[in-house]
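In this view, the complex is presented without one of its protein chains, the others remaining in place.
After this line comes subunit A, so read on.
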């Protein structure tokens, strides 16, 4: 067994980490995250130049990584610096393009020239793809889309969208240009920084990616890779909160001694440290099983989301609590890490959703064996 990242990956981590701490320190991050589009295109492009986008895809489709561990480490650095932007959406959209052999579309994404988002969720989907209602209709040689997508990451500031829609049976995916006719975006900021939008499609032309009606499995796999990404991001956020809280326990004095001398807080901190290690293992498991068969992969992805959901709430709440009043302030980076961690719980299905899914997949597995 080998739990090290390997030399190439470590180099990527180091160069991304160095770049972000030099060029995108917390003050710069916060100036970007709650203004306008909520993310910095310049930072995106520079990260792409350092290989952050390419690392998400395999060499066969023009990337230079693509394993679930590559994805994990990139998102770890995103978490450590609280980078906002359509990273998770681009990861999934790119994965669908790659599976369909759309290497050209992917190339401009990897080069950082054209940013592609993902329009999947709707008001009534609650992360269940079976509930998607957006329709794709054949018109002449082409296709048009009708429907409304919601909380679409960075919707107002992307170049293209991969839209999940239904053309008869099964799900299909379509590439839509952001300037296409019949496409309307309503943008808003997010509680933890960054932006999203509601996107309305009214007879909007789109180009099919992959075979019509066959997108279900590839979307599922893309989501599971996105769950690996989110888990690694979450663990990096937890690590940051852990370091900040430890530092505070050592330096903040009340009653003439560092508050870290109070056993009540020591035990709480010990529990956090333990839970974070469990979360790290869940994230590693998810990345590892991503290479296995479907049931293995999906169960580990859901298991990771359950774990980071549970541990995430605990770490965020305890980090604030152990800081006292100062932990409640906007000015302190800590509170923004805590908000990110809580909001990760609201992406791609929450703890309860994935617990139910984990149970269901387990029953599927047991049935298959019987």
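As a working rule, contacts are C-beta pairs under 8 Å (C-beta built on N, C-alpha and C of every residue); 3 or more make two chains touch, one makes a residue touch a chain; residues count from 1.
Keep in mind that, in the parts below, contacts and distances are computed from a predicted model.
Hidden from the displayed complex is a chain whose UniProt protein name, among "NADH-quinone oxidoreductase subunit F", "Cytochrome c oxidase subunit IIa", "Acyl-CoA dehydrogenase" or "Iron chelate uptake ABC transporter family permease subunit", is "Acyl-CoA dehydrogenase". Among A:190, A:282 or A:304, only A:190 touches the chain left out of the display. In the complete assembly, the contact with the undisplayed chain comes from A:320, out of A:145, A:320 or A:361. When you scan A:35, A:128 or A:247 for touch with the missing chain, the hit is A:128. Residue A:356 is the one among A:42, A:139 or A:356 that touches the chain missing from this view. Panel shows subunit A; residues 121, 123-124, 126-128, 131, 150-151, 186, 188-192, 196, 198, 253-256, 262, 264-265, 313, 317, 320-321, 324-325, 327-331, 335-336, 338-339, 342-343, 346-347, 350, 352, 355-356 of it touch the chain omitted from the view.
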